[in-house]
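The other protein chains are all here in position, but one chain of the complex has been omitted.
Moving on, here comes subunit A:
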Amino acid sequence: MPMADNKKRRRKEPTGDELPFKNSLKSDSDILKTLKDFSTASASSSSAAQTLTLQDLPLPFRCREVADLSLSSVQSNIESLILRIAHSILSGHGFSFDVPSRSAANQLYVPELDRIVLKDKSSLRPFANISTVRKSAITSRILQLIHQLCIKGIHVTKRDLFYTDVKLFQDQIQSDAVLDDVSCMLGCTRSSLNVVAAEKGVVVGRLIFSDNGDMIDCTKMGMGGKAIPPNIDRVGDMQSDALFILLVEKDAAYMRLAEDRFYNRFPCIIVTAKGQPDVSTRLFLRKMKTELKLPVLALVDSDPYGLKILSVYGCGSKNMSYDSANLTTPDIKWLGVRPSDLDKYKIPEQCRLPMTEQDIKTGKDLLEEDFVKKNPGWVEELSLMVKTKQKAEIQALSTFGFQYLSEVYLPLKLQQKDWL
């Protein structure tokens, strides 16, 4: 593989084009043809393969998963919980919550599902204990607030929720954590609690969908694209003529592609969550992938953090593993920027950064993770990164011109089907 690359590079150099590798690009129609083949192949494979669920697997222990619940069932769940507590208090036993543990020890990566799931260990949260009294008070308060949301049938943000009782919650991290505990405890997704996070993700490109009944055409949303709605149940009627979904780690690269109307040259949908993905972006991506049956290609930084973000899209975060079934998008391809690209595309030394101690540690830890290990190509790339101790951002490609990313790098990558 490296030998072939070397040869290719040598062939191209003497031409002296202003953009390196530009003349190795075939015509757009050729690239489109390969993409179409890829798209149909992945569509048929994904429709052929029956999506596995936890129930299908003979796992040696029970796992906890949550489901989307209707407002009324969330409400009745809360009510029966509160009734149980009220009885307990009145009988003089105080009360306690049985909260599923979300600690790292209770997480498991299931290779068959390609995502992290939560085991069924749980811990008691008694009121009359100095270490849990605060949390159980907050939990009861959050339950009450969600009960109200259910009755009124409205949505609030996590920030709203925090501000209803700042004195008790003290800081948003605490109310957010308890919110996840509550959805875990009630066995429903966080969206079913009617609590959403602020909008973070954006989408642009060949996608039409309805948001709360309004039809949105993502090619006509201007340069910034359409903000991904915080509650996925508003979204429906997805239509698209795209050949693939391009997942971008960062806002800067997303802007470049949106402004260059990359999606018109190669029909695609471009999505970014501006860093670590939030719940709604992950839900949206999953919905697109399952409904439109499009392959997903990821463009992230060539550093451990980039791969980490990729893994969150792919197999879920540990914090939200109880809902990994709804939040993860399987089979995301790592398009770039990969550690091997740094040499392949001759990114100059001054655009590469030395990895810090922390980076190297994160990289080595990732190498131990199951979701990396199952993909030999990823292991190879990550080992190369840890070995060379160099990282680079997507922006490093701008060293050959601001539009190098959309003009040469991505088309060439697509033409060569250079994804892992």
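Operating definition for what follows: contacts are C-beta pairs under 8 Å (C-beta built on N, C-alpha and C of every residue); 3 or more make two chains touch, one makes a residue touch a chain; residues count from 1.
What we mean here is this: contacts and distances are computed from a predicted model.
Candidate names were "adenine phosphoribosyltransferase", "Rab escort protein 1", "DNA topoisomerase 6 subunit B" or "glutathione transferase", and the UniProt protein name of the unshown chain is "DNA topoisomerase 6 subunit B". Across the entire complex, the residue among A:P58, A:G92 or A:G222 in touch with the chain not shown is A:G92.
Screening A:Q148, A:S210, A:T399 or A:Q416 for touch with the missing chain picks out A:Q148. Of the listed positions A:A128, A:V166, A:A198 or A:M223, the one in contact with the omitted chain in the full complex is A:A128. Although one chain is not displayed, subunit A still touches it through residues 76, 78-79, 82-83, 85-87, 89-90, 92-95, 127-130, 133-134, 136-137, 140-141, 143-144, 147-148, 151, 168.
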